[in-house]
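The structure that follows is given in the form of structure tokens.
Left out: one protein chain. Kept in place: all the others.
Lettered A and B in written order, each chain numbered from 1.
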Amino acid sequence: MSVTIMGGGIPGAAKNEAVARSLGRRRHLTNLFVKALCITATVIGLLLLASILATLLWNGLAGLSLNVFVTDTKPPGSHGGLLNAIIGTLIQTALGTVIGTPIGLMVGTYLAEYSRGSQISNVVRFVSDVLLSAPSILIGLFIYQLLVEPMGGFSGIAGSLTLAVIVIPIVVRTTEDMLRLIPATLREAAIGLGAPKWKMITLVCYRAAMDGIVTGVLLAVARIAGETAPLLFTSLGNSSGLGNLATPMASLPVTIYQYAGSAFDDWVQLAWVAALLITVGVLAINVTARLALRGKK
Amino acid sequence: MTFRTTALAIALAGFSFAAHAQTQITGAGSTFAAPIYGKWAEAGATATGVKLNYQAIGSGAGINQINNRTVDFGASDMPVKAEDLTAHKLMQFPTVIGGVDIIVNLPGIKANELKLTGPVLADIYLGKITKWNDPEIAKINAGMKLPSLAIATVHRADGSGTTFVFTDYLSMQSAEWKSKVGSSTSVAWPNGAGGKGSDGVAATVQHIPGGIGYDESAYAEQNHLTTALMMNKAGKFVAPTMAAFVAAAGNADWSKVQNFAIDLNDQPGAASWPIESATFVLLPLDPKDEKQSTAVKKFFDWGFEHGDDIATSLLYIPLPQSVHAAIRTAWKAVPGTM
Partner (left out) sequence: MQQAIIIPASGRARRGFGDAVFATTARASGGLVLLLLGGIILSLFIGGIAAFREFGPGFVFSTEWDPVHQKFGALVSIYGTLITSAIALVLAVPVAFGVAFFLTELAPAWMRRPVGTAIELLAAVPSIIYGMWGFFVIVPIMSSTIQPAIINFFDGIPVLQDLFAGPPFGTGIFTAALILAVMVIPFVAATMRDVFDTVPAVYKESAYGVGCTTWEVMRSIVLPYTRVSVVGGIMLGLGRALGETMAVTFVIGNADRISETVFGSGNTIASIVALEFPESPQGSLKLASLLALGFILFVISFIVLAISRMLLKPKATGG
């Protein structure tokens, strides 16, 4: 937006034309300077993203091969792949989502439908936000003390439960936001037709908010797919196969953690491939979810 | 043989084959031993029917896991003290021996050129010697042009048996180190940066001119790191070669130690490498499932019988046969066959 004033072309009224001109020039230059800084800042942000993606593609594509997807992880030098880690991540992510989403959905419903404005709802909402921002490593510690120690071993179910705890507050947030957006007229119409409250919620509100809720679930999935620290303390990882829910279970992020710092070139290579796979998956989910959400808004 | 007996024989063979169905064992601990255990598992899988899931999370963590009985065996480069073995009802035995190299990054200085002694190394890590052209270092490296760079010490950030071997050696060489810092898988380093894993240490040393660190010899060899010569007990400067490791290991007197807890640091002999250790495995004396203990023993038994070549190819030193025999006798204390 250019700074022009009717008559004179000098910003700012001043009796002394020279002062006015220099003042105007200074303001104009300051404006340009700040604009340049902001564009630089944005370019920096975009360059950082580009750098991360470029690094992943450069290092990860080199190791991408069919072998990665059909072979389990093996000792260094044995042409191992990532099959068990991929499946392990899929299983634990799916299970974490399946366990965490209904709970998050119910809590979001509770906040939006059953306790609006009351003090207890503020507390529950605050607690949910605390859980959302809590360092995930602390959640892993909690499940370790709760489940791993009494069970006497690491397990896929402990890993899945940790991920479920991380999913819950994300789904709570989106569910509540989406349910609040539903116009009161829609609810009143349902009640007016004689529907019990629970049918109103499940058949009308959920259906109306479905897009947004699904988006929230997708964002949660993207978040937990990349979590490492909590899995270190709960499902540990499995180098010889998949494991199952009662034993240590393989996962991509833990495999990356082990392989990236290791001494062997083929392992470091696989770490990059795994990093590429996770990032591509996570970003794809995010872009899809955000596009859907923007359309909804 | 009649048709019936042949069929019976085949059926029985099939049955025993099924009985050899894969048992999965879990182990955790030493990163140092991870490559050899992995290779043994792969090579011996069909013969033993045992599948190994080994998590290289560090010696300290491995000891912790077996104490909590969350794994079938623990692996540690640091031998566990006798009273701790009794308290946690564990049995300990060694598997292979390996050396620890000192790696440096000095412009213009190539592998196995720089000479260091134990006391000097301790003083470097204590922070008493801070520059590479310090007279103490120059004294033992007469004729070498040492840069006036600051010394940047690097250590293992994670709890590591390699750290234990290194700090144990420093404790032997410097009374000040022993009282001030001590030796363990994780210590209070007076200075320097930590690197995560062997890779982290090597990368950090390689990035910074004037850097010094310690790493497993197999790793240093594979990655062509610039290693330094060390003075051994006999006063000779030796390079970290397979021959030097074998020389040090050959001096070991296994009969004098309890629980196989031998200390191979600073061994006598003109050709011996001074920083070396066996790596140990810990088995519970009261396992939850005897089948698992049997499988673990079977796995290592195969390694002792058939795995020596694999060990040497990965730059480990296999144990002498007498020690193998002693280990098999000691295994009888662990419930389960074998």
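One rule holds for everything that comes next: a contact is a pair of C-beta atoms (placed from the backbone, for glycine too) under 8 Å apart; a residue touches a chain by one contact, two chains touch by 3 or more.
Since this is a predicted model, take the numbers as computed values, not measurements.
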item: Residue, one of A:Leu64, A:Leu141 or A:Leu245, that touches the chain absent here; value: A:Leu141
item: Which residue of B:Asn112, B:Ser184 or B:Thr241 touches the chain not shown here; value: B:Ser184
item: Residue in contact with the excluded chain [from A:Val107, A:Ile157 or A:Ile213]; value: A:Val107
item: Which residue of A:Leu37, A:Leu61 or A:Leu186 touches the chain not shown here; value: A:Leu37
item: Chain B residues that touch the omitted chain in the full complex; value: 57-61, 63-65, 67-68, 150, 152, 154, 157-159, 181-189, 191-196, 200, 203-204, 207-208, 210-211
item: Residues of chain A (touch criterion as defined above) contacting the omitted chain; value: 1, 3, 5, 11-12, 27-28, 30-31, 34-35, 37-42, 44-46, 48-49, 51-52, 55-56, 59, 103, 106-107, 109-111, 113-115, 120-121, 123-124, 126-131, 133-139, 141-142, 145-146, 149, 165, 168-169, 172, 192-194, 196-199, 201-202, 222, 225-229, 232-233, 253, 256-257, 260-261, 271-272, 275, 278-279, 282-283, 286-287, 290, 294
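Throughout what follows, only the chains that are shown with their structure count from here on.
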item: Chain A-chain B separation of Cα centroids, rounded to whole Å; value: 40
item: Of chain B, residues touching chain A in the complex; value: 24, 26, 28, 31, 34-35, 38-39, 41-42, 51-56, 68-71, 196-200, 202, 216, 218-219, 222-223, 288
item: Chain B contact footprint on chain A (complex, rising order); value: 74-78, 148-149, 152-154, 236-241, 243, 247-248, 258, 260-264, 268
